[in-house]
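One protein chain omitted, others in place.
Going by the order they are written in, the chains are A, B and C; count residues from 1 in each one.
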Amino acid sequence: MLVLLPLLLLAPLGAIACLVPALAARAGRIATMVTAAAFALALVLAARVLAGGPVAGANLWLRADALSALVTLVVTAIAAACAWYGEYYMPVVLAREREQDRWPAGRYEALYLALVAGMLLGALANNLGLLWIAIEGATLASALLVGYYRRPGAVEAGWKYLLLCSVGIALALLATVLLYYSAVHVLGDGSRGLHWSVLRDVAGSLDPRFVKLAFLFALAGYGAKAGLAPMHSWLPDAYSQAPTPVAALMSTGLLATSLTGLLRFHAVTAACVGHEWSSGLLVSFGVLSMLVATPFLLVQGEYKRLLAYSSIEHTGILTFAIGVGTPLAVFGGLLHLFVQSFAKSLAFLVGGSIARGAASRRMDQWSGVLEASPALGTLLVGAGLGLVGLPPAATFLSEWLSLAGAFASPHRGAAVAAVVALVIVFAGLTFHWGRMVLGRARPRFTDLLPAASHAPLWALLAALVLLGFWLPAPLRALLDRAVEVLS
Amino acid sequence: MNLQLPDWLPRSNTVNLLAGAFLLSALYAAAQRRTLAAITAYRFNSLALGGIALTVALATGTRHIALAALLVIAVKGGVIPSLLRKQALRGGGALETEPYFGVPAGMLVCGALVVIAFSQTRALFGSGVSILASCLPVSVATTLVGMFLMVSRKQALMQVVGLVILENAIFLAAVSLTYGMPLVVEMGVLLDLLVGVALLGLFVSRIEQTHGSGDTTKLSDLKG
Amino acid sequence: MPAALLVILQTALLVALAPAWNGVVGAIKARLQMRRGLPVLQRYRDLAKLAGKETVLSEDASPLARVTPYLVLGAALAVCTWTPVLTTRPGMGFAGDLVMTVALLAVMRVLLALLALEAGTTFGGMAASRHLALSALAEPALMLSVFTLAIAARSTDLSRISAAVAATPDAWISPSHLLALTAMWIVVVSETGRVPVDNPVTHLELTMIHEGLVLDVSGHHLALLEWAAAIRQMLLLTLVANLFLPWGIAVEPSPLALLVALGAWVGKLAVFAVVVAVTESVTAKMRLFRVPEFLGMAFLLALLALTSDSLLRG
Partner (left out) sequence: MVLAGLESALLAGSVWALVAAFLLPAIAALVPAAPAALRHAVPRALAAAACALAAVLGGVQLAGSSGALLAWWPGLPSEPFTLAADALSAPFVLLFGLVGAASFAAHAPSGTPAGAAARLALHAGFALCLLCVFLSRHALLFLFCWEGMTLLSAALVAHDLRSARGRTATYVYLALSHRGAAFVAYALVTLASHAGSFQFGALAEAFSRLEPHARESLAWCFTIGFAVKLGLVPAHVWLPLAHPEAPAPVSAMLSGVMVKAGLYGMLRFAWQMPGAPPEQWGTVLLVLGVASALTGALYAAVESDAKKLLACSTIKHAGVLALATGLAALLAANGQREIAGVALAGALYHAIGHGLAKALAFLAVGEAVHAAGTRHLESLGGIARRMPRVSFAALVSTLALCGLPPFSCFAGEWLVFQALILGFSAGAGQLRLLAPFAGAGLALAGALAVAALVKLYGIGFLGRPRTEPAAAAHDAAPRTAAAILAFAALPFAWGVGAPLLAGALAAPLAVLLPGFEAAQLSEHAGFVLVPAGLQSSRIAPAVAALMLGAFAVLARVWLRARRGGAPGLRIAPSWACGAKLDARMQYSSLGFTKPLRLIFEPVLRGERELQVLEEGSPYFARKYRYRSGLPELVEKTLLAPLVQSVLWTSEQVRRLQTGSLHLYLAYLLATVVGLLLWAR
């Protein structure tokens, strides 16, 4: 509790601080400090979880198990990196917006921190209702951020995001209600009927018909939030229109949080009606997401949309791997959840710098990045390696561990489909990356951001590569524990 | 908590009646081409929901459901429709001129959705379970109808109406099945809804600013 | 007779008689065409004269050009040491076999083609180009046709093949043998630059192949190359004579058997000379781009020989 409360309070307090006019000018720095502090706390939390098992608080409304700790690590790490980068990025961007379109200073950071707060609450909530509220809150904050720029595209994307995710999240609420109903019957006491840890313990005696129905709605609801096909359609629009740091955070932290929501339902369902039923659904939706994303990746002209589809594909891998359910696959899936965040956020952020430098978001305007700016070019290549899952990026190991686990399960056909999708995606992404990285530098390309803005990017890349060679023992232990949580 | 229905509640009861009104008002909204009329339908829908909640509260004597019921009536039956109305009037009370489905076709689809929902969820209940459970089919059906409303209408506000009806349906499930969730959750949900609707309103006016009307079919620049 | 002596004897025979064969063919042709023609030994006189002359090298030539003629002659002579001329007793047989023979012939060809390109003139390139294109077909045909025999002998050792064929008197009746022989003969005609593939007595630029290769070579270098070419021709003819038609060859190298073998060998070469002379007198040279078809036929025949062997022998 001593860790949980500060962790949850830091971000909202930071958000309020950003809105204070006196501090608004330095809101960027505040956001960085707050998220960095949150990251430190997340490390402490992970250590506590490793040392003494789940950390609970607030009468079991909050509870951090290994999975929460893992997601918290992802959220805070990426949030810190994105905030750090945003310090350099947002001023440059805003300087180019029209005067009347600008938001008051500090507003962006406040929303950003609100989003972080929502995600952290979602990660740490033990009560499924609370989880729902957190994710809905994060959705609302991020909807404003998606529509942050006052251009028609941003409005359109924000609208679609808000509407689709609201429907999705409403379905998730229905799922929560259904689960609660079945729990109340068993427990007789409504106060604990939404506590996940309690639900899982009594899962065996829940009414399977309601649990199944709940899982279906949760799958559609949280699945829409996580970007599973065919509920994914908001994702390319939102990611391409949101400010780059926000897109990076959404595609990693928000994805992880929403997926955790789904996985919590999955764990209860599996414990209630047996593993095969819900895992079959997860595997099918995972593979479907991979297959749906693939063609879009091949014929895509815009960088951030490309990343969005790649994000769908990665969500597919994750869902697939965790759905398969063998310990190795789940380990691979969770590791993938962890490491793909570094790759994806890196890809978004470096893309932001390049898009500003090239004054275009279209990839055909980006040729010769490596020549124009060796640093950005190298980072871009690193991000690409992470996205396609090639060594030395850690995603290579996580993907193949997942597949190795999948081949040892009954879902071999799905695994083959996944491999096929991965291979085609590889061809598509390599093609785009080749066009961007190689070739003659554009004459007017200049990196508008200060060189210091590369620091967070290098940090992400370093983490991505380092994890490809060496998984620290505590992280390994944390992943192992998280696997236990899910099985 | 006692989940059995108290004896005094008649079998042909208020809840069933109100549930019927709930579904009907949703269908009525789905049959409307005028935004304002749809908002009014939503208001009735919310009131029916509030009525059910109140009945449940009275029946079970739980105070927090009563509180939730009152809040529902105030927020969903009062604040939100008014907000939407104001928004609609600002946009000139736009008419849904060319919905993707005409009224008869739309009704057919809605009918099909209702049948699906009933057939899929009724099977869940054996005999002797809480009679309030008959609200679940209504709830799922209304969820689908709300979604259909969003799919078939081009006016941004109509889609918002669809969304809030959908939320009502889920609230109905919560109230009828479980006699309400823990109060904190209920509050949080309501707060989120309120903020959400405010946000939706904000976006509707932005759409009207940037695109000149509330027609969301114009929002198709982002594709592929 | 000691093996070493035999090797030296056979090599010496090949080397010494090589220039004569062309002279014989020329003489027969002249007789057929009612001309007097050159003396049979004129070739030796030409070689002697050239050997004494100064060589002119192009200023564009690389250092390789200075040693190529020696290497070409060396390769030809090396092959001579293990070619069975009079006897199937293997002397230097451990050093080279059929594959080695073909490969060393290819060494000669490659070096010649490179030499032709040294001076940077048009004719050299043209001749090298044609030479390589034609031998790209001829070489596999040569290899395949001899493989037909090698498979029967279960060896690529030239002496063993010769002995094996000699030991089965009715071998030549087999279709595969005849097919292989035909293919081999076509290859020999092509490789030695005879009508209808090439005309050894003309320097007409549109048609020449072999003469073009050595157009820029003069003096003692030319002598070495001409001699090497004659030896190569002799080698190929000897392969036909002693692998495909090995009758008369000495299995045991007693003096009498060797004498008989010598007679048989010379006789076979003489018959070949007559055949060539007659062919050259009655047929015209082919157009250059008809030649590939001709050689392709050899390739196909050789392939057919191999496969028919597998089909017929089961």
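Everything below uses one rule, namely that a residue touches a chain if its C-beta (ideal position, glycine included) is under 8 Å from a C-beta of that chain, and two chains touch if they have at least 3 such contacts.
Not measured: the values here are computed from a predicted model.
Contacts of the undisplayed chain with the visible chains, over the whole complex, involve A, B, C. In the complete assembly, the contact with the undisplayed chain comes from C:Val56, out of C:Val56, C:Ala167 or C:Val266. Touch with the chain that is not drawn comes from one residue among C:Ala3, C:Ala20, C:Val40 or C:Leu132, which is C:Leu132.
Considering the whole complex, the residue from A:Ala25, A:Ala359 or A:Ala427 that touches the absent chain is A:Ala427. For the options B:Thr62, B:Gln87, B:Ser139 or B:Ser152, the residue in contact with the chain missing from this view is B:Ser152.
With the whole complex as reference, residues 51-64, 66-67, 69-71, 73-75, 77-78, 81, 92-100, 103-104, 106-107, 109-110, 113-114, 116-122, 124-126, 128-130, 132-140, 143-144, 147, 150-152, 154-157, 160, 216, 219-220, 224, 288-289, 292, 296, 299, 302-303, 306-307, 310 of subunit C touch the missing chain.
Annotation for subunit A: contacts to the undisplayed chain at residues 159-160, 163-164, 167-168, 171, 212-213, 216-217, 219-220, 224, 230-231, 233-234, 236-237, 281, 292, 294-296, 298-299, 327-328, 331, 368, 370-371, 374, 385, 390-392, 396-397, 400-401, 403-405, 407-408, 416, 419, 422-424, 426-427, 430-431, 434-435, 437-440, 469-473, 475-476, 480.
Although one chain is not displayed, subunit B still touches it through residues 100, 113, 116-117, 120, 123, 140, 143-144, 147-148, 150-152, 154, 159, 216-217, 219-224.
Here is the rule we go by: only the chains that are shown with their structure count from here on.
Taken as a graph of touching chains, this assembly has some other topology, since it is neither a line, a ring, a star nor fully connected.
The chain occupying the central position, as judged from C-alpha centroids, is A. Using the mean of the Cα atoms as each chain's centre, the chain most removed from subunit A is C. With each centre defined as the average position of its C-alpha atoms, the distance from subunit A to subunit B rounds to 31 Å. Across the complex, subunit A is touched by residues 1, 3, 121, 123-124, 139-140, 143, 147, 150, 156, 159, 163, 166-167, 169-170, 173-174, 177-179, 181-182, 184-185, 188-189, 192, 195-196, 199-200, 203, 206-207, 210-211, 216, 219-222, 224 of subunit B. Against subunit B, in their complex, subunit A makes its touches with residues 127, 129-130, 132-133, 136-137, 140, 143-144, 147, 150-153, 155-160, 162-163, 166-167, 170-171, 173-174, 176-178, 180-181, 184-185, 188-191, 193-194, 209-210, 213, 236-237, 240-241, 296, 299-301, 305.
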